[in-house]
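Every protein chain but one is kept in place in this view of the complex.
Moving on, here comes chain A:
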Amino acid sequence: MRKVRIGLWVLVGIATFLFGLFAYQLSQPKEEFVKSAMVGQEIPAFDLPAASGSRPALSSADLADGKPKLLNIFASWCVPCAAEAPQLAELERAGVPIVGVAIRDREEDVDRFLATYGNPFTRIGRDDISEVQLSLGSSGVPETFVIDGKGRITYQHIGDIRPEQVSMILEELRKAGA
């Protein structure tokens, strides 16, 4: 009988531990971002048409020209993309080459967006069905990837770049060889 009782207490202990674990996990804030598994890897091959009359088209070959750069995924219909425009402009002034991929966007809308918020891009590709976005492991707009001179993804920034994050992005570029 004594043995059974100990067994019961062990069961109670296990159940308490499990419920405690559930309670703890449920009370933890959920990580909302899905990180790309492509960080550290070669950028997948793509060839996008131009998204705007003001800048040439973008292909993966443009990203392996020896200079580290930023690849910014944006859209004219995306509100935080407008919010990060001053930060992209600041990075451009610091001499960072920035290329853009416009997601599900029309040329006239992209042009209007760039006219309003500035155009920090050297090239802009147009991704109408999020194909390049999916192949990069990006799950929203805006997102910014640091690409080293050999076309390898070294860093992914999810969401808009805040003013206080500009120096961190510059540091990531430096690590990528800028």
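Note that a contact is a pair of C-beta atoms (placed from the backbone, for glycine too) under 8 Å apart; a residue touches a chain by one contact, two chains touch by 3 or more; residues count from 1.
As a working rule, contacts and distances are computed from a predicted model.
Per its UniProt entry, the chain excluded from the display bears the name "Cytochrome c-type biogenesis protein", taken from "Multiple sugar transport system substrate-binding protein", "Aspartyl/glutamyl-tRNA(Asn/Gln) amidotransferase subunit C", "Sulfate adenylyltransferase subunit 2" or "Cytochrome c-type biogenesis protein". Within the whole complex, the absent chain has one touching residue among A:34, A:61, A:94 or A:115, and that is A:34. For the options A:21, A:45 or A:134, the residue in contact with the chain missing from this view is A:134.
Residues 32, 34-38, 75, 77-79, 103-106, 109, 128-131, 133-137, 139-140 of chain A touch the missing chain (whole complex, contact as defined above).
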